[in-house]
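Note that one protein chain of the assembly has been removed; the remaining protein chains are unaltered in position.
Right after this comes chain A.
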Amino acid sequence: MASRRAFDIRHQTGFPVVALTCFFLLYLPIAALVVYAFNAGASVAVWQGFSLRWFVTAWNNEQVLDAAWRSFRIAVCAAFIATAAATMAALATTRTRPYRGLNAKYAFINMPLMVPEIVVSVALLIFFSRIKLATGYTGLGYLVAAHAAFCIPFAYLPIRARLEMTDLSLETAAADLYATKWQAFRWVTLPLLWPGILAGLMLAFVISLDDVVITEFVKSAGQETLPTYMLGQLRRAVTPEMNAISTVFLLISVGIVTLFFIVSRKRT
């Protein structure tokens, strides 16, 4: 025996190598993307020195700023609407004996996760184009509604998980002390629920910010969001400006998700 190491029952030959390779490959494309955002030349594959010029170019690009600002507004509105609706839905579907329609509610709230995005996109294209014709309204409302709808299941998840960890005894105690239903909710349930709501809000915001397909189909003329603008640009010759935009975008997403992990890890 060459090695006298104890026999590790958890070990499987080759698994760590495959796993570490996967982690490497998972981050290699993103790392390359970020590195070439700082390229001084116009190539996304040949390094020509460090420079911030592409970030400056992106910052001075009117279309990029316009699309980013629109993405932000839609994500904020959709995330707030989705989180409010998801909080109420979570209160309605937890901490109770099973009742008629409870499972149907679960299923329906999670349905946007199961139907292929392209099918929903097509459905909304048809439905909203009818409404646009009938009412003449072509504002951002359609995008906000569509985003809110597919964000609800994501916001619902952490809120429901949080609610299921807290039992009803504190609310019952509040009621025994003559608190009204609203007072019990405002001063007992809500503070307990807060981390879940915050987590749901952040997830919904990131999910809305990232959406390409549904936005591409629902948007009216001149309503580019940052992802649909980028999708359009990818068809042309790509300069590191795209890398610069992507880098900033990544930074925001990763920042929010990291925050989400910190918030949701504060369990007790």
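As a convention for this text, a contact is a pair of C-beta atoms (placed from the backbone, for glycine too) under 8 Å apart; a residue touches a chain by one contact, two chains touch by 3 or more; residues count from 1.
Basically, contacts and distances are computed from a predicted model.
Its record in UniProt calls the unshown chain "ABC transporter permease subunit", which is the match among "ABC transporter permease subunit", "Succinate dehydrogenase flavoprotein subunit", "Fumarate reductase iron-sulfur subunit" or "AAA family ATPase".
Of the candidate positions A:58, A:79, A:149 or A:163, contact with the unshown chain belongs to A:149.
Remark: the residues of chain A touching the chain excluded from display are 7, 9-16, 18-20, 22-23, 25-30, 32-33, 36, 43-46, 81-82, 84-86, 88-89, 91-93, 96, 98-101, 103, 105, 108-109, 111-112, 114-127, 129-130, 145-146, 148-150, 152, 156, 206, 209-210, 212-213, 217, 227, 230-231, 234, 238, 242-243, 246, 249-250, 253-254, 257, 261.
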